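For this depiction, one protein chain was excluded, whereas all remaining protein chains were kept in their positions.
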Amino acid sequence: MAHVEGHSGGAVGWIGWLVGILPLSLFIWYITMIPAVSEGHRYVFSAVWIETLAFRFTLEIDGLALLFLILISGIGFLIFGYAGHYLQGHRHLGRCYLYLTAFMFSMLGLVAAGDLITLFIFWELTSITSYLLIGLDHDRKSARDAALQALLVTGGGGLALLVGFILLGQVAGTFDLGELALLGSEVQGSALYVPILLLILLGAFTKSAQVPFHFWLPNAMEAPTPVSAYLHSATMVKAGVYLLARLSIVLSGRDEWVMIVTTAGVVTMLVGAVMAFLFTDLKRVLAYSTISALGTLVFLLGLGTPAAANAAIVFLLAHALYKAALFMIAGVIDHQTGTREVTQLGGLRAAMPITATIALVAAVSLAGFGPVLSFIGKEMLLEAVFSGGRMREILLIAALISAALLTAVAGMVAIRPFFGKRRETPVEPHEAGAGLLAGPLLLAFAGLILGLMPDGVTRGLIAPAAASVTGVPEELHLALWHGVNLPLMMSAASVIVGVLLFLMWEKLRTFTVRLSPLKPATPSAMYAYSLAALNSIARGQTRILQNGYLRVYLMTVFATVLALMGLLVLRNGMPPVTLADWSNLRFYEVVVAVMILAGAFVAVRSESRLGAVAALGVVGYSVALMYIIFSAPDLAMTQFVIETLTVVIFVLVLYHLPRYAKLSSSPARLRDAIISIAVGVLMTVLVLAVTHTDVDAELSRFYVENSVGGGHGRNIVNVILVDFRALDTLGEITVLAIAAIGVFAMLKLRVERNDT
Amino acid sequence: MLTGCAFLLLAAVGILRMPDIFTRMSASSKATTLGIGCMLIALALHFRDVGVTTKVLLVIAFFFLKAPVAAHVLARAAYRIGTPLWKETFVDELREYYDQEEYLVHRRGGLERPGEASPQADEAQDTSPPST
Amino acid sequence: MNATTTFLWNLLLALVWALAVGDLTVGTLGVGFLAGMLVFFVARRVVGSEAYARKIGKLLKLIAFFLADLIKSNLRVAHDVATPKFSMRPGVLAIPLDVESDGEIITFANFITLTPGTLSLDVSADRKTLFIHSMYTPDAEQMKKELKEGLERRIIEVTR
Amino acid sequence: MSVVLNICFGMLSLAMLISVIRLVRGPSLPDRVVALDLVGVLVVGMIILYDVATQLAVFLDAAIVLALVGFAGTVAFAKYLERRARPD
Amino acid sequence: MRRSLILQTAARYLIPLLFLFSIIVLFRGHNLPGGGFSGGLLAATGFSLYVFAFDAASARRALGVDTHAIMGAGLLCALLSGFVGLLRGSAFLTSWWGALGGEAVGTPILFDIGVYLVVIGSTLTTVFALAEE
Amino acid sequence: MNALLAMPVIIPLLGAALSLLGWRSRRIQRGLGVLTSVTLLVVSVLLLARVSRDGIQVTALGSWPAPFGIVLVADLFSAIMVCVASVTATAVVFYSLVSIDRRREAFGYYPLFSLLLMGVCGAFLTGDIFNLYVWFEVMLISSFVLLALGGEKPQFDSAIKYVTLNLISSAIFLAAIGMTYGLTGTLNMADLALKLPLAPQQGTVTAIAMLYLVAFGIKAAVFPLFFWLPASYHTPPVAVSAVFAGLLTKVGVYALIRVFTLLFIHDPAITHTVLMWIAGLTMLTGVLGAVAQNDFRRILSFHIISQIGYMIMGLGLYTRAALAASIFYIVHHIIVKTNLFLVSGVAKRLTGSYELKKMGGLYASYPWLAVLFMIPAMSLAGMPPLSGFFAKLGIISAGLAEEQYLLVAAAIVAGLLTLFSMTKIWGEAFWKPLPSDVEAPGAADLVAARRMMWPIAVLAAITVSLGFGAGWLYDLSTRAASQLIDRSEYIRAVLG
Partner (left out) sequence: MLWRKNNVRIILAIVIGTLYGAALYMMLRRHIVKLIIGLALLSHAANLLIFTAGALGGLQRGRPPIIGSDGTRLIGAHADPVPQALILTAIVISFGVLAFALVLLHRTYESVGTDDLDQMRGTEE
């Protein structure tokens, strides 16, 4: 339970309304845009962001955008004011406002975006700000987990969305929504249409909590109520719906669209309604009813008809108003009584009459039966389904079932807590202050007023918005009363069923208990499983790959080399290796070679470390002798000294190291021997392949010619080192210096500490 | 030149055949000095060049200085760590001195410390560092 | 080391330098001299004060004696190595020292080592005894006497 | 001349191989060090021979360097052994 | 532990010889085998001998200069030789030759000296530190 | 002649050499350390401006013309890399002034740091394959020392693996160089570009290419060669981790890109396909590794690997857009990853641990630190409008344009898991309350933490501006990628 330490009505609580000036001003500004937009004007701002990716940051306000902008800023203002009272004394109130503001701007940007990438940027920003808001009470693990869940689900969907957007942009050749709107047939004709659709839907469905991605939303109720009211009912969760509405002009029309979107919407609508009915935590109930409403919206957009689009817009507006109001009411109840458990509430009407009134008005909207905007929405919905072609019976039945269930839910939310027997609550209830009630009051009554007088809003907002969805400006008339027709009768029937359900609620609820064995199969449980699976896969993989054994690492490196080479041999065949005649060989050369091999053999086989070091010395001296034989005196000279110094340093160090112990098993030795031999053979073959042909020694010729004249030296190797390629040498002495610093530091740093 | 090489070969055979480290060193240190000396002189005679001759002389001088020192240092060390003398060595006057004057811990004969292998094995010379 | 000796050494080094570099010009000599000075500058702490290279005649005699000894004993070892049976009778001997200075001791010790069959093992802390390993020691006292009166005496003749 | 050189090379080669045998056999570390030391000297000898064989004196310098420093390795080993011998 | 008198005495003679030879190798390197590397390594080997004959502390005393500073000086020498080219308006490390007493003297020689110093400095830093363990 | 070009190599060396002369003074070392990186920063910005304005810059060291002498070449890619390297280095040096302990300072931390930079810059600038090896070694050995400097058990433990595997890499690299020279007779990379196609056996050329792939793959820490990185990066002082994380692997990536755009493009059907496979597997294994971790720095370390996959993906795709995205990604990643490590250091100061279990409470108590973590963390996770988003956008677009859907899927999954593990850190170290048994930081730690946050803030500001200024950087990267794709400009600049 959030906070509850503050008291509403205190002077500080009003700070929220002060902060609310920002959304209020925006709201007013957007209102002033209505006349122009309803005339078909579009406000456009565009600036190049990334030229090479053809990305322009574009904002474009048309009817659909404006409707959302007004909702977001308007409800935002009320929420800001409400939050000041509700969260008074909360330690992160400042941050909360910061995030709310950030969220609001992200949301405004999302709906105002005139370009896919711009839209995506804001889309992701809403996810992040939502993450921070859900986790506002981060001391609770449940809040942290819920925040993460919301982020992962919407973020994962977001990534799919990004790919979908990019593909869409690549298919259409533009990211601009205005241009895209004209390219619907090209996109739908593309071979990539289905992947694009699926990816975009994945994004939209996760964001708008469609089954089976809906589970994050109820969990997100961990957020303080103002946040839930704003993000998780009125605005953010509508982003997916917005996206479908926005892109339906590009994507809708093909069967895939209708099938997938409609199905998802219907299922969500039903599941949401059922779950809302079964839960008892006010916020959860509201969350599921929101899911149901989102399903409704999605399924309307899936139908793709103008009538459905109109219905969707009306329903969307109505829902935003009453659902935000209900959330705030739930918050008020929680705030004033200390609980949101429906079963613990009752008879609050006496103590909180204003609240009860507001709740009642909002509940009427939720039930969708009365002189409210949502009633008009429901009528239009049924109309649209009715006039639709396929599956209309199924859809109709589904819509009625969910309507009935939501009616019952409305009763639970607005009737049960306020009427009936008074129950004991953790806090003695009394009426909330004006600061807490202003928001829900305005919203609930807005639904009523708009229901009674729908013309203004229809002309100014709804029709232009619907026109943006369908692409065709259309005359639209909304009215409460169409006479007694089939939709009205069906609506009435559903209300009656709803009332019955409400009355039987206690009994039906035991059904939930019986459902509990199904719990492991729920998407939420799936999420938990996959998270656990991810963790164990990750750990398992890491244990295998990052196992800590240096020799396994080394083996892997060389196995990789061998594998790559094997790949090449398979593809290109063996390199040309001629084992030419040996006649040119002198016997002492063979002896020197044998010395090297013998030295290496001793070094490998020696049971004594210093014996191995001595053998190493033999290898070094013999290699140097090889250099002498093949005309490299400088090399030999350096090798002699280096070899000696190496022995010296080895000896100095080995004094401190332990002597050999047999550590490896025989199979390990055999395995290592096989890999080693394979690598040895590989290197031999490579050397032979490289030396297969003569190569023009252009460099060497130049050095020979310029050594005396340009380099003033007759020892060409040295002239190369100090003049032709002096930079190598500079780097090399740097290496030496660093190594020395390192040795010194490693040995002395410890000595010093031991002293102190 | 041939003589030099012969001496060097002799040194090699010497270290192969001699029974203990001291006799091996005896055999190798002087034979090598002499062998290299001979070869260097042969070389100087072959080239008859001032520079080469100087270098040859320098190296010979150096060899005569370093070879015995190297042999001595190694022999001394070998002795001190208790490398076994040939069984027929008839007298050891140094051991008495070490025992009396330098309190050097001898690992010869039956004086091995527990946990150390027999002096015949390499391990007597190649032990783990003292665990301090 | 006094100034004159230093100068002479330095001149010698310059000569060695020029020869080693391969051509004898004023230039190389000059550079060699500078290099020599550098050597002395760096090595002055190393070398310490010693007296060098006098009594050349005695020195030559010493060398001749030594070379003869060297060849003689080498042949003996050669015989021993080349034949299947060893005629050795090794032992570790202590020889009282008359030589005193570092230079003398090392010369003596080195000569002993270079003479096949014998090997200097250590000098006692009081610098009065040299311990040697000898491969052919028919008679220990006889051997000690030979060494003292042969080599050591000649060395002292050269150095004093 | 080349016959003589070849014989010389042969002898040195043989000597080298013998030294390696000692290196392999040990048994003690000083034995191995002696073997290493001898290999160093034999390498010097080889270079001298090679100088003569190729009529080039430039390789001599490398031999000199080896002669000069080879000693240090032996001394290092000896020091190692003596540290081990230190009473503890 | 008592150190070998014979070795100590021999070291006194051998080290200057090695050092001298190292300088020879250094300066001759431009025309014959040798150069800063082998030269520096030789000199360093010489001082390592000193460490074995005496001990690291006296070797440090005998050297007289901090080994880090030798490295630093060497790196500076090498860099300086490169700067000459820069200052004369050509690329970094462009050589410049003059004559000094009949000998050709040029920046690559300074560079080689730098190499020589770094090699000495670094090797000795390592050996000294290890010997002091 | 172009003196500017050699400066990124000269300046750090000069700084280090002077530091060595003033070995005993800590103040001199600190001063020189700062001076070096700041000067380097100025120089590298000038260099980038110059290259951007006048095209590819070349200087032939010692005035020996290519291919005979060594050339330093700054094309846009190189110049960008040098510039980013010096930016991060400067930030890290200032951070080090506060965070590195006196003992390490006294034993050459700053000169080592400068020399590491020298190696990195040299590697970015050289136009010679063997010289590249030398710079790699300079960089490696200084990183070895920095890694082990003043360490205890875990540091040594990990240093062994780091050192061994990197030495193996160097050995393979060296062998490849030997063979390259044996096959073509040249070492200059532009010259190699001309001569490799003339080599009679192209199969052998491909084999050598594979050796380079493995050698640089180890340095870049790609699958399955990355072991050394997670084994070691979490052990040294955080400033060291930070600069390693930002720069070192990226030198490997740089080398891969350079070699597989300039030299080995004769058989992309095999080389670049292998690269793509490597890229995908690197992304996934890296990020899964991160998911399995519960230590701030270990998580970050595994993410390096995963992110390397994205960079290699651009190379494997081998189109202009893909390479541009890779370059953008590299720049973004260097800044962000360095910064995250720096943040982890502050978090450690304040909570006393890198283990997420023992951390907490940072969000409530240190909001600014939270902001400074959030920016790079979200950027790494690809959240818009930060730099990481545009990096991912570019690379995914390029992958989709080439119809490499599997690879894109891998990138997407890795992206989501990156987000997951960043929020894991956030949830555990920032949101979760501080465990009750953890002591609150002392006053000195608070002061230090505050001072350590300044460089972090600067890097965070860069991350933000790289997001808003993505257009500018993308422009630059695309031009750089054009130079990589069309090799003729590079070759002409070097060989005349």
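As written, the chain order gives the labels A, B, C, D, E and F, with residue 1 at the start of each chain.
Convention: contacts are C-beta pairs under 8 Å (C-beta built on N, C-alpha and C of every residue); 3 or more make two chains touch, one makes a residue touch a chain.
Here the structure is a predicted model, which means the values were calculated and not measured.
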(request) Could you tell me which of the visible chains the hidden chain touches? (result) A, D, E, F
(message) In the whole complex, not just what's shown, which of F:154, F:197 or F:496 touches the removed chain?
(response) F:154
(message) Going by the contact rule already stated, which one of A:449, A:554 or A:567 would touch the omitted chain in the full complex?
(response) A:554
(request) Give the residue, chosen from A:146, A:161 or A:629, that touches the chain omitted from the document. (result) A:629
(request) Decide which residue listed in F:97, F:167 or F:438 touches the omitted chain of the complex. (result) F:167
(request) Over the whole complex, note the residues of subunit A touching the chain we left out. (result) 546-551, 554-555, 558, 578-586, 589-590, 593, 596-597, 600-601, 603-604, 609, 612-613, 616, 619-620, 623, 626-627, 629-635, 638-639, 642, 645-646, 649-650, 653-654, 656-658, 660-661, 663-664, 672-673, 675-677, 679-685, 687-688, 690-697, 699-700, 703-705, 707-708, 714-717, 720-721, 724-725, 728-729, 732-733, 735-736, 738-740, 742-743, 746-747, 750
(message) Considering the whole complex, not just the chains shown, which residues of subunit E touch the missing one?
(response) 31-33, 37, 119, 122, 126, 130
(message) Contact with the hidden chain only, please: which subunit D residues?
(response) 50, 53-56, 58-59
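Here, only the chains that are shown with their structure count from here on.
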(request) Moving only from a chain to one it touches, give the least number of moves from subunit C to subunit D. (result) 2
(message) Relative to subunit C, which chain's C-alpha centre is the most remote?
(response) A
(request) Check A-F against A-D and say which one is joined by more contacting C-beta pairs. (result) A-F
(message) Taking the mean of the C-alpha atoms as each chain's centre, how many Å separate subunit D from subunit E?
(response) 26
(request) Quick one: report the Å distance separating subunit A from subunit B, using the average Cα coordinate of each chain. (result) 75
(message) Among all residues of subunit A, which ones touch two or more of the remaining chains?
(response) 608, 610-611, 633, 636-637, 641, 644-645, 648, 652, 655-656, 710, 723, 726-727, 730, 734, 737, 739, 741, 744, 748
(message) Residues of subunit D that contact two or more other chains, please.
(response) 12, 16, 26, 29, 33, 35, 58-59, 61-62, 64-65, 68-69, 71-72, 75-80, 82-84
(message) Per the contact definition, I'd like the list of subunit A residues that touch subunit D in the complex.
(response) 587-588, 591, 594-595, 598-599, 602, 608, 610-611, 614-615, 617-618, 621-622, 624-625, 628-629, 633, 636-637, 640-641, 643-645, 647-648, 651-652, 654-655
(message) Quick check: in the complex, which residue numbers of subunit D touch subunit B?
(response) 4-5, 7-8, 11-12, 14-16, 18-19, 21-22, 26-31, 33-35, 37-38, 41-42, 44-45, 48-49, 51-52, 57, 60-61, 63-64, 67-68, 71, 74-75, 77-82, 84-85, 87-88
(message) Which stretch or stretches of subunit E touch subunit F in the complex?
(response) 66, 68-69, 71-73, 75-76, 79, 82, 85-86, 89-95
